[in-house]
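Yeah, one chain of the complex is gone here, protein chain that is, but the others are all in their spots.
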Amino acid sequence: MTTLVDFSRKPTNEPVKGEFLLQSLPLLEIKNLSISSFGTKKKEDIKLVKNINLSIKPGEMLGLVGESGSGKSLTACALLGLLPKSLKVTEGQIKFHGRELINLSEKDMRRLRGNEIAYIFQNYQGSFTPFIKIGKQLIEALRSHQKISKQDAKKKALLWLERVKLPANQVFSSYPHQLSGGQLQRAALAAALMFQPLLIVADEPTTALDVLTSETILDLLVDLQKEYNCAVLLISHNLNHVLKRTDSIAVMYGGQIVEKGLTNEIRKNPFHPYTKLLLQARPVLSRVVPEKLVVIPGEPGLVAKEGCAFAHRCPKSFIKCSILPKMKSVGDSHWIACHAKDSEADDTNASSKKCF
Amino acid sequence: MRFFYAFFKKTYLTVMKMKNWSPAALLGLILLITIVMITAIGPFFLPNNPYMVNMAERLSSPSLTYPFGTDHMGRCIFSRIVIGSQATLGITVLVITTVILIGIPIGLVSGYIGGRLDSIVMRMADGLIALPEFILAIAIAGFLGPSLTNLMISVVLVKWISYTRVVRGIVLSEREKEYVLAARVGGCPTWKIITRHLLPQIISPVLVLATLDVGKVILIISSLSFLGLGAQPPAPEWGAMLSDGRPYFQTIPELMIYPGMAIIIVVLSCNLIGESLRDKLDSKSI
Partner (left out) sequence: MSILNADEMMVTEADQAKLRSELGFDQPVYVQYGKWMYGLFKLDLGTSYMSGKPVWNEMMERLPITFQLTTGVLLVMVSISLPLGIISARFPRKWPDQISRLLALIGASIPSFWLGLMLIYLFALKLQILPSNGMGSFAQMILPCFTLGFSLAAVYARLIRAGLIESFSKDYIQAGRARGVKEWRILWFHAFRAALLPVITVFGLSMGSLLGGAVVIENIFSWPGLGNMAVDAIFNRDYPVIQGYVLLTGVFVVVVNLLVDLSYYLIDPRIKQGKEGSN
């Protein structure tokens, strides 16, 4: 039990990614995860994340999309054991590389963070402590996982700064406020990839950057990910980024996963009304000027307390939606949680009554 | 007058919303009310004459006739503490009121009108900040000579500037806001803008500052009295009583314990109230 994970052996450049993806065991498996906030009197207040199931295979890039407040970031924080004190995982399991993360001691969790699971933050200004030089922070991070001398650590840090296409020496001896947003996010990328982790959680890594910079940063992330074959959990509400780069997608709404599957599948055949609307609401660059983008009805963040979270805003909602829909397979590596799909099936089979 | 009306209304309203008060603040409030009651009616129910010297019973330990014992002159300590609360609390209230009366108008005018007056006030403030409050009070009290009046004058001279600074700061930020501009455009005279529009804004911060200062002023007054710069014998003031008891406290610590406890209870209750007022009114400027 003790040596489930061999620290020295990390997957190196494995060939043939596609097959690998389908066959190998998942690197990360989230089963039935729920997170709740707790009020002052230790009473469970609000369930923020509701019974999530997710899995990422080694080298896979999974996109987690959904509007703000849908629980994407919370799931990622739970992964690293960095939930705020008022929030707690109430049920479920997180299995990473054969280990159960939820009840892992703080000490083991710390060893894991950065080294095996790296995290890239949305707010690039918050990635580095403002009054310590970047280089010093990189060395500090390296030396908290590996027993290496300061010289070696410096060499390694410089190498990685170069690898993310930064002027290494200059950035190394700069304070965070002296760098631009793009440079900082690259430095954060270097800090994340430095350990060649098995999984990178990128929590909206580009929302705070301009369009061009975010493209280059994501390209860089994809390149380096392919080079080192680490898995990436890309959290974003920018569908274009996600559709363009990920292998598979999970769509979240109101703390539930409503649809997940291979990216190509979902792009072609979105089943869940929310996914459909999301895809339609996305501006597509084409020669024709679109008349008007589709707007998802209702107020963002309007979450139904019981049943399907999207029910209040869903154009297809009907009585059954007050019962929580279960995840079910609708094709090759494609799952959704929606009753509307059943009723469609019913329609074709027995032309039963329609309810609205 | 209008200001005082608003001031007391605010105090009254804050006190009335007591169900939201923390237990600590409530304790402070109850303590303070009790002390004020004792100060007000206590002198009519004294067991002994607080000024009567009785050398035959000097330094006696607590008994039925002398609940806290007697001091080096055979005077009843309990009676002196009760009478002394008038001096200590009276001086403190007087000092705080004077400080408010001096500090607020200067701060208002200097902040709203600015110009030469403002720069003079601010230079004075800088000078006073450079000198430690307590040391300055000692120096002024020393120059004027040891007496209760001079003590009060020195504390007022040291304290007014912090009120002026707070008031000025608030006025500086408020005077640029639209409602002041609107009043000016509407032809409201300057004095009316100051009294009707700006004055209400400074009530809560001054209220908090004053409650927190009550404790500080009591401590300064008793410290100065302890050093011999305040109330002169035979006046029963708590700090002066401590000073009187000091030569004998090695054998009879009660001489110091009771007046000291009286000071602590008053200061503690003021601090309890002041802190929760600060949290409640959320005055970050203090």
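As written, the chains take the letters A and B, and residue 1 is the first residue of each chain.
Here is the rule we go by: a contact is a pair of C-beta atoms (placed from the backbone, for glycine too) under 8 Å apart; a residue touches a chain by one contact, two chains touch by 3 or more.
If you're wondering where the values come from, they're calculated on a predicted model, not measured in any experiment.
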Practice problem: Quick one: jot down which shown chains the absent chain touches. | Solution: A, B
Quiz prompt | Touching the absent chain when the full complex is considered, from B:Cys76, B:Ile138 or B:Val171 | solution = B:Ile138
Exercise. Pick out which of A:Ser36, A:Ser127 or A:Thr206 touches the chain that's been left out of the picture.
Key: A:Ser127
Quiz item: When the complex is taken as a whole, what residues of chain A touch the one chain not shown?
Solution: 80, 82, 106, 110-115, 118-119, 121, 123, 125-132, 137, 140-141, 144-145, 175, 177, 188, 191-192
Self-check item: Absent chain, residues of chain B that touch it
Solution: 129-136, 138-139, 141-143, 145-146, 215, 219, 222-223, 226-229, 239, 242, 246, 249-250, 253, 256-257, 260, 263-264, 267-268, 271-272, 275
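Throughout what follows, only the chains that are shown with their structure count from here on.
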Quiz item: Per the centroid of Cα atoms for each chain, what is the distance between chain A and chain B, given in Å?
Solution: 58
